[in-house]
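Left out: one protein chain. Kept in place: all the others.
Chain IDs A and B follow the sequence of writing; residue 1 opens each chain.
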Amino acid sequence: MLLQILVNGILMGGLYALMAIGMSLIWGVMNIINIAHGSFIMLGAFTTYWLFAILGMDPFVSLAFSIALLFALGYGVQRYLINYVIRASAFITLILAFGIEIFINNAALVSWTADIRKVQVAYGAANFSLGNYVTIPTIRVVAFLLVIVISIAFFYILNRTNLGRSIRATSQDLDAARLVGVDVAKTYAITFGLGVGAAGAAGTLWSILFPISPIMGGELTLKSFVVVIIGGLGSMLGPIIGGLALGITEAFGTNWFGSTYGNLISFTILVLVLIIRPKGILGGAD
Amino acid sequence: MVILEGKNVTKRFAGLLAVSDIDFYLQDGEILGLIGPNGAGKTTLVNVIAGVYRPSEGEVFFKGKQISGKKPYQIGRMGISRTFQVVKPFPGMTVKENAAVGAMYGAGGKNKSAKEAIQRAEEILEFVGLADKMNKGADQLSVASRKRLEMAKALAMNPKLVLFDEVMAGLNFGEIDQAVELIKKIRESGMSILIIEHVMRAIKNVCDRVFVLHHGEKIADGTVEDVLNDETVIKAYLGRRYKELTH
Partner (left out) sequence: MEKKKLQYALIGGFILLIVVLFPLVSNNFIIRFGTDILMFAIMASAWNIIGGYTGYASFGNVVFFGIGGYITAILMEKAGMHFAVAYLAAGFGAALFAVLIGLPVLRLHGHYFAIATLGVAEAMKALVQNLEITEGNSGIYLPMLDLSIKGQYYFFFYMMLGTLILTLLLTYLVLNAKLGYSLIAIREDEDAANSVGINTTLSKTIAFALSGFFTGLAGSIYAYQQAFLKPGPAFSVQTTVKMIVMAVFGGMGKLFGPLIGAFSIEIISETLSNYFLVAHTLFFGTVVILAIVFTPKGLIDMITQRKFGISYFLENIREHRI
């Protein structure tokens, strides 16, 4: 029983990690809190949904499309919108992101209505057992493995490529990066694109596991916040630690207190972590 | 009378010794110079006195009362004010409002209304020579004026002791001489001064006594004349060329 809860928590935590990885990147590099992050996840989910509903495309195939589409969208939003206010106070970009969130959510509502939809794949209910106690849904394990693959890809891009070096240089000192020839505007756009692309991937996986609707974004943004804060900024491991921590505590918390307490638990953790360890559980003491 | 005294003051950052076991004192009405190469721990020491850092070991006394462990604002209200090496004006306020905030919350600020504080600010700005820029935004000042505003904010707090952290850096010779005159005037009005400075021309002109930090340790303490001729000091800080340049 306890083991089953733990496994459920870990698997959920993997998805939380993927949700937060893009938000963490954007926040860490550009000091932008992307309030619209959950809305981008929603767009990723709907990309998969429509490709599945219209073309019958398998979600694990459409994953590539939703990443690509969301990357392009993120690139454009940063390049032609956020870059115009990036030097104003961080607070201004926060509100701009709010505006983008309202826009995306309502555009989705107008186009697709508030109906709750589901991607019904044939293998959706497949599962296997470990010993006699633990049942594991196959699709969640695959999703979890994908999370790891995508995290490693992110890590590779940031640490082993020229693009990654530009991104890190820009995040440390914008003017210095510009002086050594980095195209800052483009680097910012690519960074935002990568972050939003990861959100797209999270959306695809979310759509296989849960029902989706245009208004699901707000909740996901809040969850991503919690994960980023718990894990702390500035490390690729942060979102993974944060995601697992949230997934596991939520699993046990709702088991003990009932599912209506899920949000109370996550947000209480959020506030406590902020007060006690504002740099996240990985970060140094303040 | 000793107005400020530090005993065995030590400050460590994550194992790194920034200030190591230093004793110091400042007489009432004295101008004490604090010199040393960059990274010697001068600003750290000022931050310890001003309450930004709590000393890892040792104690600081002001007028016989222990102040180490108190918050910056408490120390400010007791009568110690300080300037910042990288000046910290309130950019969204006018020059006058900047100084007025000091008058409102410094020593004796409790009994001043906002109006009285603004009056006091005007007097101080007159005193430091910023009267003509009173209604300008603090973000529109030249380097020299910003340094003066930094001093005005500190003086408006009605202190007994001021800590000047490189208030002459970046000034030209003419401006330095004006600043030196100003510091002398400040002493005449009854304050004691601790001054951190790289500008030797200023140190020689205003300081009664100098003490030298090197790698967080005190390597000399005495009259300007003695310290500037001290072999250790010359080796560690001033360099051999100093003698050729100034004699």
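The rule we apply is simple: a contact is a pair of C-beta atoms (placed from the backbone, for glycine too) under 8 Å apart; a residue touches a chain by one contact, two chains touch by 3 or more.
Quick caveat: nothing in here was measured; it's all calculated off a predicted structure.
Enquirer: Touching the absent chain in the whole complex: find that residue among A:Gln4, A:Asn83, A:Ser213 or A:Ser235.
Expert: Result: among the candidates, A:Asn83 touches the missing chain.
Enquirer: Which listed residue (B:Gly39, B:Gly92 or B:Gly170) would be found touching the missing chain in the intact complex?
Expert: Missing-chain contact among the listed residues: B:Gly92.
Enquirer: List the residues of chain A that touch the chain left out of this view.
Expert: Against the left-out chain, chain A lists 27, 31, 33, 81, 83-88, 90-92, 94-96, 98-107, 109-110, 174, 184-185, 188, 218, 222, 225-226, 229, 260-264, 267-268, 270-271, 274-275, 278.
Enquirer: What residue numbers in chain B mark contact with the hidden partner chain?
Expert: Per the touch rule, chain B residues meeting the hidden chain are 50, 52, 71-73, 76-77, 81-82, 84, 88-93, 97, 100-102, 104-107, 109, 113-114, 117, 153-154, 157.
Operating definition for what follows: only the chains that are shown with their structure count from here on.
Enquirer: What is the distance in Å between the mean C-alpha positions of chain A and chain B?
Expert: Chain A and chain B have C-alpha centres separated by 49 Å.
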